[in-house]
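Left out: one protein chain. Kept in place: all the others.
Chains: A, B and C, in written order; residue numbering restarts at 1 for each.
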Amino acid sequence: MTGSLTATPADVETDEEFRARLRAFLTDHHPGKRPRDVVEGRAWHKAWLARLFDAGFAGPSFPREYGGMDLPFTRQVIYQEEYNRARVPGPQGTGLGIAAPTLVKYGTEEQKQQFLRPMIRGDKVWAQGYSEPEAGSDLPSLRTTARREGDSYVVDGQKVWNTHADYADILFTLVRTGTPESRQKGITYLLIDAHAPGVTVRPLRDITGGTHFSEIFFDAVRVPVANRIGEENEGWPLVRTSLGHERAAGAMNQAALYRRVVTELTALAKERGLTADPLVRDRLADFEVRVRIMRYTGMRVIADIVSRGEPGPASSTSRLFITTFEQDLHEFAVDMLGADGLLLRDDPRSVQRGRWVGGFLSTRASTIGAGTAEIQRNTIAEQVLGLPRDPAMPPR
Amino acid sequence: MTGSLTATPADVETDEEFRARLRAFLTDHHPGKRPRDVVEGRAWHKAWLARLFDAGFAGPSFPREYGGMDLPFTRQVIYQEEYNRARVPGPQGTGLGIAAPTLVKYGTEEQKQQFLRPMIRGDKVWAQGYSEPEAGSDLPSLRTTARREGDSYVVDGQKVWNTHADYADILFTLVRTGTPESRQKGITYLLIDAHAPGVTVRPLRDITGGTHFSEIFFDAVRVPVANRIGEENEGWPLVRTSLGHERAAGAMNQAALYRRVVTELTALAKERGLTADPLVRDRLADFEVRVRIMRYTGMRVIADIVSRGEPGPASSTSRLFITTFEQDLHEFAVDMLGADGLLLRDDPRSVQRGRWVGGFLSTRASTIGAGTAEIQRNTIAEQVLGLPRDPAMPPR
Amino acid sequence: MTLTFTDEQEELRASVRRFLADKSPSEAVRRWMESEEGHDPAVWRQMAEQLGLQGLALPEEYGGAGYGPVELGIVLEEMGRALLPAPFLSSVALAGQALAVSGDDAAKQRWLPGIVDGTRTAALAVSEEGSSWTLEGVRTTATPKGEGWALEGTKTFVIDGGSADLLLVVARTDEGPALFAVEGADGVSRSPLTALDPTRRLAHVTLEAAPAVRVGPAGDQAGYLRDVLDLAIVALAAEQVGAAQACLDLSVEYAKIRVQFGRPIGSFQAIKHKCADMLLEVESAKSAVYNAASVAAERIAGAGEELPIAAALAGAYCSTTAVHAAKETVQIHGGIGYTWEHDAHLYLKRAKSSELLFGAPAAHRARLATLVGI
Partner (left out) sequence: MTLTFTDEQEELRASVRRFLADKSPSEAVRRWMESEEGHDPAVWRQMAEQLGLQGLALPEEYGGAGYGPVELGIVLEEMGRALLPAPFLSSVALAGQALAVSGDDAAKQRWLPGIVDGTRTAALAVSEEGSSWTLEGVRTTATPKGEGWALEGTKTFVIDGGSADLLLVVARTDEGPALFAVEGADGVSRSPLTALDPTRRLAHVTLEAAPAVRVGPAGDQAGYLRDVLDLAIVALAAEQVGAAQACLDLSVEYAKIRVQFGRPIGSFQAIKHKCADMLLEVESAKSAVYNAASVAAERIAGAGEELPIAAALAGAYCSTTAVHAAKETVQIHGGIGYTWEHDAHLYLKRAKSSELLFGAPAAHRARLATLVGI
């Protein structure tokens, strides 16, 4: 399976040759349009990821012994550029982006051997189990408990805002093993079989009317102690496993995505004769400014990583920049379209199948999920600028 | 001196007759243009106030026995409208607006007799001594001390941001008589003779280049105990003496002032051909919206006071509304004028003697002085909306 | 100009609020918004029979109570607060007021009693494809035919246009735009729109030689049509203010009870400042809309020349306020505010929809600029 990788090792191939080879593969094997049916779509997606893996083009940043490509960072960037350019589907679930780096850093050799390859190949879909109804921005207050019983933990509690959990195989989950007041000091990181008895996943309807998130209920779910990553009560630092490089590449992907979106919005505005309005032009120009800056910042962060080994402060504000940008952009698009912008996807008269109004709704989550914009600003202020903590906040 | 008042008592005169009589007086006795020279200007100002008082037209809200007019509230509004319309100078110093209501409520009969009439007539100019360099938004932490010695207090310390202090006769001042940690519980309210030995008033140059504020230094200044308003260590509640009605009338005055200013700015924009730009038109229209709302809110607050005896929540946000408005307005004016907007008063080519760029600078103080905009928002949230206090803040 | 309320008006507000809390709580709103009809006919009847709301601001000679835009504004503010799904805005505030100011006694006699007693509903059709809430954008034509007229054109975003018994349609004639009444299905095809706000029904209406009756006194060049549009804007602004106030209330309540990091989130400055800014905007929006309603009342009494200015001002400011308040409400509620179960999204959808139906804020400002001579 790793044959194709070793056949053209990085040290004999130039960056541009690598780019060409990847581009050729992605073009030649492009899986075409996703089937409309959700279940068929997932199978189609899985088949694509397996093909990608089998050709040696999966897991660009992960070690070869676990099925990854182990690319140097500059080449990871090339990989992301080409992948994005080809418009082929990315990983299913959130395992590769979040759980995999944690496993690589904190997992035992057995765990890495067991879990990484099927994850990278896409055979197993992973979903996150962090958030809880009562512990939103204050994750350290989580209440889902795990009680040790012999070689197992028994898990009880509820998680929420879990993307992909409705078809996931493995849930990487934070549970409380310490006292209720133990906060960060009593949290353990467990991998839970989503198909185990006692696990119930219920789709959660959100403001878009869709079910992009789920709730997970654990009712006396038995989890082998072997599925614990790191030590008991020492799971908290694992949440913070630096995604530095992935995050930088992710920001570049977002920049490329929104580059297309701004171009499409501008085309729409012109098509409808709206650019005659200087107020519309001014706003569109502002989005043009911001989407370009998004790309320059991404490049700057990457350049810093390559030349100094670490990103500068610009990397800390990327997410806030992007999330506020995408909210502003979608809302402006609706405003620009006027009442026509209100028509939803299902309306035959909707503009571009209601994508803008849909985005207006879904991007409300951008400044909430994975830490609200307010929490992000706190973090930037404290961790990057070194401003003092609020004395009435629990210690970090 | 009160003869003219009793000659036409409110109960035999209709509101419209009162308005006509006041308007006639203000028109007939309009003092003309203020002399350029600062000292001459102050004397001219004083003479006007004395003439106003002698005609029975000073201190609309204050009791007659101390020289005021004791007008019912509706008539105070008429008074303010006419006064503002006539464009005659208002009171000198900040005594009438701030200290007088405190004196009326907390002063002894002797103090009222001694201080109010000369203040209302403008014979004595009053200035405030609250702020200190270290106690900005956190006024209860003030450090200027007053030590009791027989029939006197001996005052030492420094005050800052005192308007009119450079020509004031009386400084109404907060001093610490309790322990350094006593906060609100150790503050006393003193009237200090600005000409007493040990008082030094030093003009403070601000960002406009002008000296609109002063610093006051107290070096062993002896203040008679008779000049204490309220009890020792019980001065803090005096600071909060409700200015309810005056504040509502003040907001109406601001609305009338800015009504003129927006009209003038629009005229300037048209004169320079700038209203052809839809971006300029949109901003001007927004100021038009806001300045009209300012007036409606003022009227609404007054209507509530008249009909229910107290203003609604709208009165709590007026100041924030006005201060952000005046900042936005002046900055926009400079932006609209482009580089020409940068020329200062002294430049012969300046636009309207640099009033807009001057306003751009001076309105920076609007969101700082008398409680920053941030503190104002806290207060609104806590006192009007009932949101809980920050647990790390000292008790109020 | 009155900017405060009498005891009687406050009592009206209180009784409408009680009625809606009782008859149209969130569960009911959600049930009816997903229904075929879109609203509860029983509640609609009770509104008419018990409270007389449909007739409150319509003339006494047709069964109404003869109050005006100020009282109507109070009712609409409460309906906005409760997100009531009902054809009240369309039938009473838009069509009802349009008939009332038409000066056409025959038309009033014919249609107002049914609107007043709630047995019939009407809708006002102004916007067309690519246009907004303006007379200038009207391309639908009316040509004389027999005793009446024939209408040709397409109207869209007609509020409750799918269910209304009577359509009042703005159309062009050789003498300028005028208002026409269309009843029955002859030449009329209506299709529902699937749009952002689930609590309000919108329709697309195609008119092909649809028989119509002209509304408006003979010889009049439909000068009152601008008033019709402005009264609608003022009515919607009242609804928006009510919704914004509801958002503020929801946010403040939640901020007091939601605990994070061991303390209520309302003790954090970021949340406090958001709420304080919302209060500022809500109070300012009230000033704008109370003024506008007051001017509208004067207008109906024959004065109130400032109505176009007051309406444009209220339309611009209240729209922005309601959308901002709703967005902040979602944000302050965090994850819960993003769920279908919480009402925050209903306010967001109502606010965003209302912001664009009668012209976006910038369009209102542009009109205001012209009106005040900028």
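Note that in this section contacts are C-beta pairs under 8 Å (C-beta built on N, C-alpha and C of every residue); 3 or more make two chains touch, one makes a residue touch a chain.
Remember, it's a predicted structure, so these values are computed and weren't measured experimentally.
The shown chains contacted by the absent chain are A, B, C, with contact judged over the whole complex.
Among the residues B:126, B:153 or B:360, only B:360 touches the chain that is left out of the figure. Of the candidate positions B:136, B:178 or B:230, contact with the hidden chain is made by B:136. Think of the hidden chain as still there; on chain B it touches residues 131, 133, 136-138, 141, 160-161, 204-207, 209, 272, 279, 334-335, 338-344, 346-347, 349-350, 357, 360-361, 364-365, 367-369, 372-374, 377, 392-394. Contact residues of chain A toward the unshown chain are 266, 269-270, 275, 278, 281-282, 284-286, 288-290, 292-293, 296-297, 299-300, 303-304, 306-308, 312-314, 316-317, 320-321, 374, 376-378, 380-382, 384-391. The chain not displayed touches chain C at residues 268-270, 273.
What we mean here is this: only the chains that are shown with their structure count from here on.
Centre to centre, using the average C-alpha position, chain A and chain C are separated by 42 Å.
Counting only residues that touch two or more partner chains, chain B has 278, 282, 390-391. Shown for chain C are the residues that touch two or more other chains, namely 263, 267-268, 271, 362.
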